[in-house]
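For this view, one protein chain was removed and the others were kept in their places.
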Amino acid sequence: MFKKVLIANRGEIALRVIRACRELGIATVAVHSDVDDEALHVRFADEAVRIGSAAPSSSYLNVPAIIAAAEITGADAVHPGYGFLSENAAFAETCARCGLTFIGPRPEDMHQWGDKVQARALAKRLGIPMSEGSGVLADVDDAIREGERIGFPVMLKASGGGGGRGMHIIRNAERLRTAFPQAQAEAEAGFKNGDLYVERFVEEPRHIEFQILADGRGGVRVLGERECSVQRRHQKVLEEAPSCGLDPEIRADMNATLRRAIADTGYVSAGTVEFLMDERGNLSFMEMNTRIQVEHPVTEMVIGIDLVAEQIRIAAGEEITFPDGPVVPRGHAIECRINAEDPDTFAPWPGPILEYHPPGGAGIRVDSGVYGGFRVPAAYDSLLAKVIAHGRTRDEAIARMRRALDETIFTGIRTNVPLHRRILDNAEFRSGRYSTRLLERMAAEKASAKP
Amino acid sequence: MFKKVLIANRGEIALRVIRACRELGIATVAVHSDVDDEALHVRFADEAVRIGSAAPSSSYLNVPAIIAAAEITGADAVHPGYGFLSENAAFAETCARCGLTFIGPRPEDMHQWGDKVQARALAKRLGIPMSEGSGVLADVDDAIREGERIGFPVMLKASGGGGGRGMHIIRNAERLRTAFPQAQAEAEAGFKNGDLYVERFVEEPRHIEFQILADGRGGVRVLGERECSVQRRHQKVLEEAPSCGLDPEIRADMNATLRRAIADTGYVSAGTVEFLMDERGNLSFMEMNTRIQVEHPVTEMVIGIDLVAEQIRIAAGEEITFPDGPVVPRGHAIECRINAEDPDTFAPWPGPILEYHPPGGAGIRVDSGVYGGFRVPAAYDSLLAKVIAHGRTRDEAIARMRRALDETIFTGIRTNVPLHRRILDNAEFRSGRYSTRLLERMAAEKASAKP
Amino acid sequence: MEIDLERLRELMQAMGEFDVTRVELEDEEERLVLERGHLASAPQFTHAAPAAAPSPAPASAPSHGAAAEPEGSFITSPFVGTFYNAPSPDSPPFVNVGAEVAPGQTLCIVEAMKLMNEIEAEHACKILEVLIDNGQPVEFGARLFRIAPR
Partner (left out) sequence: MEIDLERLRELMQAMGEFDVTRVELEDEEERLVLERGHLASAPQFTHAAPAAAPSPAPASAPSHGAAAEPEGSFITSPFVGTFYNAPSPDSPPFVNVGAEVAPGQTLCIVEAMKLMNEIEAEHACKILEVLIDNGQPVEFGARLFRIAPR
C-alpha cells in the first residue's frame, strides 16, 4: 500500500480522497493555490504545499509544480480527483515517468475513451448499444446525407467535446447547412479539433450511467446505475440511485454487456459509462468517463462500498475487497449538489461564508469542502457541498432530503438550496417520470407564473 | 397520523425527533427555557414556546408549562425524548388526561419497569436470565445472610436507583454491616425509597443491551444488541453494534426470550433491555428502559430502520413498517458521545462555541444539537453531538471513526474528543475484548505514565 | 466632548491585561462604555445567526414580547398559557390603561390546563399599556403590561 498520496485537487473531492486515505492509514499531501491557503483540504491534509496562484493553469493544472510538490514531500502516488487533470493522459504518463503511481486508469484507456469518435467505435465493437449516428463528417453535404439517413432532429457534436460542450440540436437540413461551418470553427477553437459527427436527437432523454470497477487482476464489477437527468445546460444538479425509469431487463443486459466490455479491454480502476435513454427506455452510449465522478456517493450509499478506497487499493495492486455477484441496491439514495450561486439566475456567488450549518441525522451524509468563515474563491467551480440522503424507498429518501435541505444553512453567500427544494417538491420529479428537460420546464413554469 | 408533535426535550434528541417528524410530514413545537432561546431545536422546530427559566424544574420538567404549551399551539402528541420526563409515568398519564398522545409506552409499563424490584420480579417470571440476587432486604442481618448465600463480592443496590446511582460494591460481611445503613439513608434521601437488595458482583462485566420494538397490534421485533461497556462511572461514553463479545447462540436465545416476554406483557413502543455479561459470557438482567436511548443510532445504522419514526408511527396506531424475520446486522456501527467537558478531569465545560466543524463523508452520521456561535448552557447535560460511524467490519468502523474525530473541531470550549481518540487507539478496545473497567484502567495507565 | 485619550488607553490596556470584556461608567454628566474583543464577538455572531439564517420555518412563537421592544418597565408572564384581561367574558377588565395599581392587586389571568392563574402586581405601579389582546396565548416571560413604577 502507498505510504503517502498527493491529492491534485481542491474542494470536496480533495476532502473525499483525504478521508479515504486516512481510513487506509495513508499520509496525505494537499496542493493548493495561494487563494486556497485557508481551504479545508489544506487544513485536513497531513502536509500542504502551495504550488501556484489562483489561476488553475498556475496551480491545479500546473503539472511541473504538482510533480515537484510530490518530489519534495516524498509522495508515492497521486490522486487527481475529478476535473482538472483527472482525464489528462499526458499527466498520468508524466506521473509514471517520475515514479509516481497515478490513481486512475492506464493512460491508453484514458486516451481512447477520451476521444469521442474513438470511444464510439470502441463501444460499438464491444457490443455496447449505440444511438444511430455517423462517423466523422467530411463536409456539409456528408452531414446532410447522414442527417437524412438518421432522421431529423439530430445532434451535431464535436469529436473533441464533452460535458455538454460542442453540441447543437439540428431540426432540418437547411439549419445544418449554416450550423456546420460554425460548429466546425467552434470545435477548432475550443478543442483544437474540428471533427464533427451527428447522432439521433431524443426529445425527452434521460441520463443513465453505470458505475464500473476493475482491479486488473480479473476482478470486474458493474455496480448498478445512477439517474442524472436533473441537469441544467448539461450540468448535473441532482442525482439518484437506482433509476426508477430503467427497465429491469435492460439493467440486467447492461450489467452483462459492460462486464464483458470492461474485461475485454483490460480497463483498470473506477469508471462510468454514460448513456442516454430514449422515451421507449432504450439506452444508447454517450461516453465513458475514466475517473471517479462527483455523484459517486449515491452508488456508495446503496451498495455500502467505499469506491475511492477501492480505487486507491486497486492502484496499489490490490484486489477488489468485496465478493463478486449480483449487485442488489439497498434502498434509494439522492444527492443534491449545493452550489454557491443565485438559485434563480445561476450566477456564481463567491465570497465569505459567515455561517454554515450542515444537515445531519439518520440517513444523511455530507461531503463538503467548506466551513463557516471560509471565503469561497471566484476562481473555481461553485460546488460547496454534496448532501446525500438514503432511505429504504425513494419516497423516504426524498422526505429525508427535503428536511435535510431545510436545515442546510449558509449565510453570507447565495446557494441553490431553494432550487433543490423546488425540485424535490415538483410533481414530475416525485413521480419518477422525468427527463433532462425537467429544469428547463420548471424555469419556464416559474417565469410564466410571475405576472 | 399526528398533525403536530410537541417535543418536551432539548439538545440533540430534540433535533432527532424534529427530523423524524419532518420526514413524516408532522409539524413540530419546541419548548425551551430562557437560556435556550437561541438553541438549535428552537430554530429548527416549526414553532417554539418559552416555558420557563434555566432550572429544569422550571422548564423541561415543568409539566403544567409543557401541557399549556401543547394547548396553546394545538399539538396532538408529545415526544419526551430521553431523560427529563421520558420515564415519568405520571407525566404520561397527565398527557392522556389532557387529550395528548404520549409517544412512548403505556404508563403501567413505565411504572412496573421503572421500579427495580418489580422489574426484577417481572423479568424473572418472563424467563429473562437473572443474576443471583436477593429480594428487598429486611435488615442488615438479612443482607449478610443473602450476601453469604450469593457469595461475595456483591453489589448492594437501591430499588429506586438506576443509571449507576445508589450502587455499592461490597467485598465482605463486615463492610456490609457499615454500608447497609448508609446506603439506606442515601436511598431514602435520593429516591424517597429506602429499599435495598444485593446481587452477585462481576469483576469484569460487559454492558449488553437489546433494542426492542412493539406496535401493540401483534408486531414485535427484537432488533439485536448494543455493546455499551465503554463507561465512566456508569455513564456510557462510546457504544457499538453488534457486540463482538456476545456468543451467537446466546444472542439467538435472547432474541427468542425477549420476543416472548414483550409479546406476553403487551408492551408497546421502543424499549431497551439492559444486561450485564459476566466473564463467561452469561447475561443477567439489569433493567428495562422504557424510552428511546441516546445510543439508538448504532442499531439504526446496522439495521437501516429509523427507530424514532417507528416509535411515532406506533403511537399514532400504525403497525411496524418493516417485515418480521431474523435481524441480520449489516456491518458494524460505533457511536462517540461528544461532551463539553475536560477530556482528562471530565469537568463540564459550558460556554460559547466559537467554531464548530462536524465530520462528514462516507459512513459518517452526525446527530448534533449545537452550532458555531452557540453558547452551551451550564444548566444541562454536556452532550454536544453524537458522531456515528458505519463500516462493513468493526475495523472499518474504527478507522472511519478515528478519521472523523480528527476532523471534529470545536473551539472555545473543551470536549472529550481526545478521550475518544485514546479509546479508539487502545489495544484492549481494538481487540474487542474489554469490560466496563476499560476507562478506569486507561485513566490509571495514563496517570502512571506521568512522572 | 473632551476625550482623555491617555486615560482611555490605560483603561483599554488594563482591560486586556485582566481579560475584561466590558466596562461601563456613568455619572451625572458622562457615560462611558468600552467593549473588548474575542469573547464579545462570539455572542454577537450567535445573535445575528437566527435572524440572518434562512430558518426552515421561522419560530412563530405565540408571543415574542421582545419584537417591538418598547422602552420602560414591564410585568411579564410567569406562566405559559392563555391571557385573559377579565375574570369572565362579561366582566370588566381587571385593569385599564392609566390604572393605578396596588401591590397584590390582580392584573389578569393566565390560564393553563384549565387552571386560572391570577397574576398580581408585586409593587405599586401605573399601567401604561396592555400588550396582549384578550384570549391570546403567551409564553414564559412574555411582556403583559408596560408600567411606570411608583
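Going in written order, the chains are labelled A, B and C, and every chain counts its residues from 1.
In this section, a contact is a pair of C-beta atoms (placed from the backbone, for glycine too) under 8 Å apart; a residue touches a chain by one contact, two chains touch by 3 or more.
Everything numeric in this text was worked out from a predicted model, so none of it was measured.
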{"item": "Chain not shown: contacting residue from C:12, C:86 or C:128", "value": "C:12"}
{"item": "Residue in contact with the excluded chain [from A:8, A:51 or A:254]", "value": "A:51"}
{"item": "Residue of B:265, B:411 or B:426 touching the missing chain in the full complex", "value": "B:411"}
{"item": "Residues in chain C touching the chain absent from view", "value": "1, 3, 5, 8-9, 12-13, 15-16, 29-38, 40-41, 44-45"}
{"item": "Absent-chain interface as seen on chain A, which is shown", "value": "30, 34, 38, 42-53, 59, 64-65, 67-69, 71-73, 98, 352, 354, 371-375, 412"}
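What we mean here is this: only the chains that are shown with their structure count from here on.
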{"item": "Of all other chains, the one whose Cα centre sits farthest from chain B", "value": "A"}
{"item": "Distance between chain centroids, defined by C-alpha means - chain A, chain B (Å)", "value": "42"}
{"item": "Chain centre separation (chain B, chain C; CA means) in Å", "value": "38"}
{"item": "Intercentroid distance (Cα basis), chain C paired with chain A, Å", "value": "54"}
{"item": "Residue numbers of chain B (touch at least two other chains)", "value": "44, 371-373"}
{"item": "Shared-contact residues (touching 2 or more other chains) in chain C", "value": "45, 49, 53, 56-57"}
